[in-house]
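For this depiction, one protein chain was excluded, whereas all remaining protein chains were kept in their positions.
Chain naming follows the written order as A and B, and within any one chain the residues start at number 1.
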Amino acid sequence: MNLATFLVLAALAAAAGLAVRSIRKKKKSGGCSGCCGSCRGCH
Amino acid sequence: MGIQIALAGNPNCGKTTLFNALTGSSQHVGNWPGVTVEKKEGRLRGHADVTVQDLPGVYSLSPYTLEEVVARDYLVGEKPDAILNIVDASNLERNLYLTTQLLELGVPVVVALNMMDVVRKQGGVIDVAGLSRALGCPVVEISALRGEHCVQAAEEAIRAAQAGQAAKPQRFDDALEDTLGQIEALVSPCCPPAQARWYAVKYFERDSRAKLDGLTDAVQAKIEAVIVSAEDAADDDAESLVTNARYVRAAVLARAAGRPAGQHRLTVSDRIDRIVTSRVFGFPIFAAIMFLVYYISISTVGTMMTDWVNDVLFGELIPPAVEGFLVSVGCADWLQSLVLDGVIGGVGAVLGFLPQMMVLFLLLAFLEDCGYMVRIAFLMDRLFRRFGLSGKSFIPMLIGMGCGVPGIMATRTIENERDRRMTAITTTFIPCGAKLPIIALIAGALFDGAWWVSPSAYFVGVAAIICTGIILKKTALFAGDPAPFVMELPPYHLPTVKSLLIHMWERAAAFVKKAGTVIFLACAAIWFLQSFNFRLEMVNAGESMLAAIGGVLAPVFAPLGWGDWRAAVAALTGLVAKENVVGTFGVLFGFAEVAEDGAEFWGTMAQVFTAASAYSYLIFNLLCAPCFAAIGAVRRELGGKWTLIAVGYQCLFAYAVALCIYQYGTFAVTRAFTPGLAAALVVTAAFVWLLVRPAKRPERKLQRAAAAE
Partner (left out) sequence: MKTLRELKPGETGTVVRLHGAGPVKRRIMDMGLTKGVSVLVRKVAPLGDPIEVSVRGYELSLRRADCEMIQID
């Protein structure tokens, strides 16, 4: 694989990592997985 | 040493608004009773050592409802340093009724008189000094909505906490005071002196939850004797005696404040309600409003913007630009495919519906904030009662129109366990925000934006709830009388543009965030599974791992008209997040040769579905099991066993309905009698039987048991 491919892949992997971390955080705090934006019940 | 200030007051009195103003957290203000049972805490702005505890809105401190129990357990058990009692000035007597109870707890009390602007608009005036004198505690005028004097009220509460002077209980009539005095003498050896009055009253009321250790049987017998003697003398039961006395006192207090006993004024709200909840117009108006909400957001305003996002943004702008970039830097083909067909194709498909969602949420936020939603519960109550639910069950469903998770959590406020279960099972039949892209996609791609498709999604959900209610209530598991329903109707008010925009923005942000996380990951995974076979060679979609997996699942859905593996897989990914159905479609169908024009994938889809199978697919996805997050919420409320039952029922129900839709829809066109049609007829017959069969009354069981003895 050439450099460009590697970099793009790395960028994607980083984005995926951030996504997973964000989901984990949400799960810990409430159990709503970023569901809705209507969260008046998620007090 | 930290100071704890408790916020107590009726529901809808502005307590949450005040809490937000004092602590700076931006939480939503709900118009509905019972929206919070969780306790909320916050640090008072500008005071590092002062905590504000927001208690659930309660009308009283009886031992009967969840909210009241939570509130009083905190007030009696954890004893805050001061209570800031928010009183709705436009509703004095009923609010002061609670105040008389708070004054008995042996804690310093400060009253914050809210909604003074409403009173002034009605031409009323309040003698704050007079009220303060009569109550024996400080009274501060505030407007929580406008943020006026909120800090002063908090500081008054801090002063009261530091002074440590317990509030003085109100005096009732002599006979009652005499009785209470006797009981107080009997209980005071066993409780903190400041709470002697509180316990005396509770014991007099025979309150089931107020228990003091150390009261011997002899003493309890004496107390009982005192109570009975008082009841005989007054010819009324103890609980009623106290309640009456409190309201008598509340009326006196209201007079002291210059507001004589409430007259029956006809306000603008009442005039609106005259029409909106009338026998003749109520339901048609409700149906029309919900129709308009969905029609406007999906089929008109939203469509224009979505078309632009799909055709232009994700059609002509982004994909070619990204492709151009990737090609120019020499990125590998497979990676290009992942980025373009997988991520952008999938996430882009979902994000395309953002405009429609924003419009929908704006409209729903308006209905919520102005107070109309409560009226719907009022309207639906009788309808729900026919199958044993109360209007209170409808509130979680209204919340569920945004997201099912808080809707299911809201079922906590339903005390009756059976009702709570039934509500939790049916709440997700109402389309949530995440299902909206599915509705919009099918309406747009497969029905060419027909006006009736999206509103029908909502009404089918309501019908599903009603039918499920009828069916379940006839089984022994759910039969039983409906819960009591006593509910206040707060006046209508025009929501501020600012609050509407805030709601809309928050929801849009959450949606985008979800797209960038959950959906992004899911689409990448789907891309991977449909690009490779089990030997990890790159293949066409039809030979991929996903096709193999889908191929196992697909035949199950063939009777429903969509036995294509792509449709089956997309429905499956809906379990992670409902938006994924659209995202997966974007990846799978957009993968066709001409993937430059984003709208192309709509065309590809149209080749796989007929009108009947498309609608069947839509309804299946709307009614079947909700996303994992919602299932998790159901599990937290009902426990593992009932969750399985719920999910199983939902999938079965969805399957049956989708089957009938497809078979009858196809029959209408082909007039061909097929085995599938026969199956649909059987299912329909069974369904009808379940609906109309006589109910299993629980009494019959008792009769049989009695007869057997």
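Just so we're on the same page, a contact is a pair of C-beta atoms (placed from the backbone, for glycine too) under 8 Å apart; a residue touches a chain by one contact, two chains touch by 3 or more.
Note that the structure is predicted; figures quoted are calculated from it, not measured.
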Chains still shown that are in contact with the chain withheld from the display: B
Candidate in contact with the missing chain, chosen from B:Pro80, B:Gly391, B:Gly433 or B:Gly632: B:Gly391
Contact residue for the chain not shown (choose from B:Phe283, B:Trp334 or B:Tyr664): B:Phe283
Residue in contact with the excluded chain [from B:Glu93, B:Glu177 or B:Asp307]: B:Glu93
Per the touch definition above, residue among B:Lys121, B:Arg382 or B:Arg693 touching the missing chain: B:Arg382
Touch residues of subunit B, complete complex, unshown partner: 59-60, 62, 64-65, 90-94, 97, 236-237, 239-240, 243-244, 247-248, 261-265, 269-270, 273-274, 277-280, 282-283, 378-379, 381-383, 385, 391, 484-489, 491
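Keep this in mind: only the chains that are shown with their structure count from here on.
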Intercentroid distance (Cα basis), subunit B paired with subunit A, Å: 26
Subunit B to subunit A touching residues, read off their complex: 27-28, 30, 35-36, 38, 40, 326, 329-332, 335, 338-339, 343, 361, 399, 401-407, 409-410, 432-434, 506-511, 513-514, 516-518, 520-521, 524, 577, 627-630, 632-633, 636
Subunit A residues within the subunit B interface of the complex: 1-2, 4-5, 8-9, 12, 15-16, 18-20, 22-23, 31-43
